[in-house]
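Every protein chain except one is present and positioned as in the full complex.
Chain lettering (A, B, C and D) follows the sequence in which the chains are written, and residue indices restart at 1 in each chain.
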Amino acid sequence: MAGPAVLDVNNVEVVYNRTVQVLRGLSLQVPQGEIVALLGSNGAGKSTLLKAVSNLLSLEDGDVTAGAIRFRGDDIAALTPHGLVRRGLFHVMEGRRIFEDLSVEENLTAATFALTGRKLPAADFDLVYSYFPRLHECRKGLAGYLSGGEQQMLAIGRALIARPSLILLDEPSLGLAPKLVEEIFAIIARINAEQKVSMLLVEQNAAVAFAVANYGYILEMGKVVIDGPVEKLMRDQDVREFYLGLGGAGAERSYRDIKHYKRRKRWLS
Amino acid sequence: MVASPILEVSGVSLAFGGVRALSDVSFNVPEGAITAVIGPNGAGKTSLFNTISGFYRPQAGSIRFAGESLDGVRAPQRAARGLARTFQNIALFRGMTVLDNIKLGRHAHMRTGVLDALFYWGRAQKEELELRAEIEERIIDFLEIQHIRNASVGTLSYGLQKRVELARALAMRPRILMLDEPVAGMNREETEDMARFILDVKEEWGVTILMVEHDMGMVMDISDRVVVLNFGQVIASGTPREVQGNDAVIAAYLGSGDVGAIARRIKAEAA
Amino acid sequence: MRIGTLKTSYAADEALFDSSVQRTLLVLLALGAIAFPFVASPYWLFLACLCAINVASATGLNLLTGYTGLVSLGQAAFMSVGAYTVAVLEIRLGTPFFINLLVGAGFAAAIGVLVGIPSLKVKGLYLAIATIAASVILHFLFSHWSLTGESRGLSMPPARLFGLNLDQPFLLYWLIMPVTCLMVLGAANLLRTRIGRAFIAIRDRDISAEVLGIPLLRYKLTSFAISSFYAGLAGGLWAYFFRVVTPESFPLVNSIFYLAAIIVGGMGTILGGILGAVFMTLVPELLKFVANWATPFYPDALAALAPVRTIVFGGLIVGFLIFEPRGLAEIWRRLRRFFHLWPFRT
Amino acid sequence: MDALFLAEVTLAGLGAGALYALTGVAFVLIYKATRVVNLAIGEILMLGGYAFLGFAAGLGLSPWLALPLAIAAGGALGWLVERALIRPMLGESPISVFMVTIGLGSILTGVVQLGWGADPLRLPEFMPSAPVFIGEAYLAPKVAIGFVAAAVVIGLFLALFRFSRGGVALKATAADQGAAYSVGIDVPRVFSVAWILACATAAGAGVLVGAIGGISPTMGVFGLSVLVVVIIGGLDSIAGALVGGLLIGLVEALAGAFLGGEFKLVVTFALLLVLLMVRPYGLFGTHEIERL
Partner (left out) sequence: IHAGIQDYLKILNDGGGIKGRKIKYVAEDTAYKVDASVAAFNKITGQEKVSLYYGDSTGFSKTINPELERRGSMIMAGASFATELNDPKKFPLQFMAGPDYTEMFGILLRYIAKEKPGARVAFVYSDSEFGRDPITPSEAVAKELKLSVVEKIVTPPGSVDVSTEVLKLRRANPDFTIFHGYVLAPIPEFVTQAKQMGMKSQFMGTFWTMDNSTVQRMGDAAEGFMGVMPYRYYYDKDGSSPMLEKIRQMRPEYQSTGYLQGFVTAMLMAEAVKRTLDAGKELTGANLKAGLNSIKDFDTGGLFGVPISIPGNSVPVGRIYRFDAKAKQMQPASDWIKL
């Protein structure tokens, strides 16, 4: 793994409502300037991990009960959520979470609060509009009326305004048309390459995630079950079968041929 | 293979203020088959579903269902006639258990009135028990959700919630089942489960299916017909194979289909 | 300790009281209620009747606000409709009390439906304020209409049953308590049918309920009708109980009282409505005991009682919402679970 | 009806309306930032009046010192309430939160009654008492002063939201706290500031209202009219509070003059019902986006 880690998650456990344990001793690193993909089935705890990292768990009555999370060397437990954002960690949350009754431009303005207290030049709206020309066209319109893809663009656009050093991206492809997924991932790759922003990318669509990421983790039941460089993961038999839908011969399986019985994953047995 | 249409959408137009969500949309849904509606985000797919269910009222055009016009028929009556659906953003009722959510689906087919309900022992009880038995035996077993029937829906994982939504729609005695993005946010394995259920509903229950979905792998595999919307207009329709090869569809919706190549090119350029 | 209950039929699973312990408890409670008037002083009987009336009204409001999610600050006003109707009928026509009660409740239900009509478009707190508006208008009407005795209100004769004047708490108890029990039972029944499910669906997310086959306006109005029917019935009982109905009998704070009662008790549970109404009715009396007890040590206790009561009323609402938002019903549930599992702790 | 009488009634109505508007703005501020319908606004206003009395009569301070102190006391109360009652309620249903404010109102009323007794009291006179004549029409001096003060404060608020990103922060926080955090907004601070500003404004309005009509523990009913004002204007619109306030002031004055005082409340509430039927979110309120 190259470069020092921007984000270092060490043996973290998370409990909701003081009863439901979701993460069970999870560790991962995001090296400087790289994209790390995090895969896992529904409810594995991916979003929970991201919320733990951006310190937003308390809003949902969740707690980090063990382990430590360090962002550029600082323990995040000592920081407020907005304080973290102002230090350069930006979380693009699941479900986009744009402000529906603000205009597109006001949504971007809201993100300028991330620059408060930082010695940086004024917010660069044009940079966002250059990545997402579509947003420029409807900048005066209410964000609530944007289509799903446009809302996702806006959510990533807000991250760009904040000039982060690490972006946490939670399922950016959710509900997007294939072409838009392509566009969004192209822009993710560009932002990473041009702005040198590190990213932790949560995705269900393993194929596209692997296309942009350097390293991957696979999560089940709150624990990492496999990790490794993307090339290595793509050769793993289980990953191929359960995440990429490739049959034994390497060809894509058809949904029509799926059998009624359940197969078992080797890493769980 | 294509039977007579159970749902006929003709010339439907819908606008919100200045936004034209649908313009002059016409297509048929053949009975007993799976029809998929695809199209870019904001193309009007959900709006189309909403118009069919009667939540939106179109400015022009008409919809016929099982040979009868739906003009002037309000949403609840449409549901009663057998138009069942699930929602893009899960719309389960969080204050109820899974069982009650499913029971709710049968609402339109039940007869209990306020007085029956206040006294309960009698007609209301009989009806409730019949419903319970049917749901248990046909739906809960079929969808394999016995273990969660008394759970409150808020605590369920996303995939299970989607399944409960499907169960509720099945309780509505559907003649046509409209699924809005049934596998969004699911990984390959979960998608396969859902695809299996959808195929079974079609085959074992004989219910016509109309679905919106962005997962092209699944859509192209399991649907019999595909309708493509773009900017509120139908730009193509036909078998999956026909649509897949359509240049307009590729340009508007499908894209190159190879994110990997694009990413590699970007990385190379930046280096 | 009880170990899992095994049910062999769907009917058993759908029963209101699902364990034999519960049923035993219920029978004991019923016996207690029957024995109560023979052992209690008029004061306690008076309070019991007052609690019962408040339970009836709170249960109605719970259906509307707790289950259907339509916030109403008009419950007291709906009660006043029932009370005035009963008083007018009793004075002008002298019809039997059960007819008066039903007409009063029906009339209140009709007014409730009228007030509920905006609920299709007007949402949330806008609706709550609209119900205040309705109360203000009703209050104005009652205090300026000669039929309702203008600001002086009406004094009415007692209810009569077999030539007996029901004019003391002891006798009225036998009217008020059974009626309240029936009302509560009716509400519980209602909630296990499609109507109850429709209410909850509307509360949770009304627009998707519509697409699932629930006619919104019809059910919102049904909820308003039932809730104000309950209020009207409670108001009618109130009228027979106090036998004077004036415009000041049902002020806006009473509507707040009922809302507070279901919050303190636990919104959206039948038990909550009962516990909350009883609790909130008894707290001021309890405070009086405390004040009387404190007088020797602190002579001004009695004088401070009024403000302290206001503070306690507010404090209870705030305290419950912050520390036990699910109310007394939740506390009860936890207690129950504790005893079921006793001696093992969860 | 002569024109002069009409003019005088209109002026009096606008004067009263300005105070409604001012209190309405305090209400809207809280709603905008925290989506809390603060039914205790009338009681907070009342507390402003009593605080002024406490500083001016109790401690014997000059009214001109007591006034800012009363406003500050209102702000302090706002801060405390937000910390102690509102923040723990984050994420609860709107009904619950609004019931908390009802409870708060009840507590404040009781506290005031405990401290100052149930009888109405009068504030020390501190405003000039020379009658104001606009043309020939008489306007009570205190009402005129109230009008000017309210206009200035509302103007300041409007400017603040127009020319700073504070308005965006407020709306963003109200819409989605999690998302607001995630873009770097200091959510707790936004909450505090909104409550402090609003309660300070309400307390100031309380001094004005109290100066005109005296103060009493039942003064909170003023809040009822304010509720009508903000519902008519739209819960989240400052301009709405302004328009609604003046409108209600005027309607009440006209109803009082031509129908009789007993009609004031009924007419405004009837107006409210009619308006809600036509515009369910008030004149300027934001419509909820409802999508399936």
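To be clear about the criterion, contacts are C-beta pairs under 8 Å (C-beta built on N, C-alpha and C of every residue); 3 or more make two chains touch, one makes a residue touch a chain.
The shown structure was predicted, so the numbers you read here are calculated from the model rather than taken from an experiment.
Here is the thing to keep in mind: the chain we left out touches C, D in the whole complex.
For the chain left out of this panel, the touching residue among D:V153, D:A172, D:A200 or D:M219 is D:M219.
Only one of D:L158, D:A257 or D:L273 touches the chain withheld from this view, namely D:A257. Counting over the whole complex, chain D has residues 5, 8-9, 12-13, 15-16, 19, 119-122, 125, 129, 131, 138, 140-141, 143, 209, 212-214, 216, 218-219, 221-222, 252-253, 256-257, 260-262, 264-265 touching the chain that is not drawn. Not every partner is drawn; the one left out touches chain C at residues 41-43, 45-47, 50, 143, 150-153, 155, 158, 167-169, 242-244, 246-249, 284-285, 288, 291, 302-303, 305-306, 309.
Here is the rule we use: only the chains that are shown with their structure count from here on.
Chain B and chain D, compared by their mean Cα positions, are separated by 48 Å.
Among the residues of chain B, those in touch with two or more other chains are 50, 55, 87-88, 91. Residues of chain D found to touch two or more other chains are 292. If touching chains are joined by edges, the resulting network of the protein chains shown has some other shape, matching none of path, cycle, star or complete graph. For chain D in complex with chain A, the residues that touch the partner chain are 90-91, 165, 168-169, 171-172, 175-187, 286, 289.
Chain C contributes residues 10-11, 13-14, 186, 189-190, 192-198, 200-201, 203-205, 207-216, 222, 226, 268 to its touches with chain B in the complex. Against chain C, the residues of chain B that register as touching in their complex are 50, 53-55, 74-76, 79-80, 85, 87, 91, 93-96, 100, 103-108, 110, 112, 114, 116-120, 124-125, 127-129, 132-133, 136, 168, 172.
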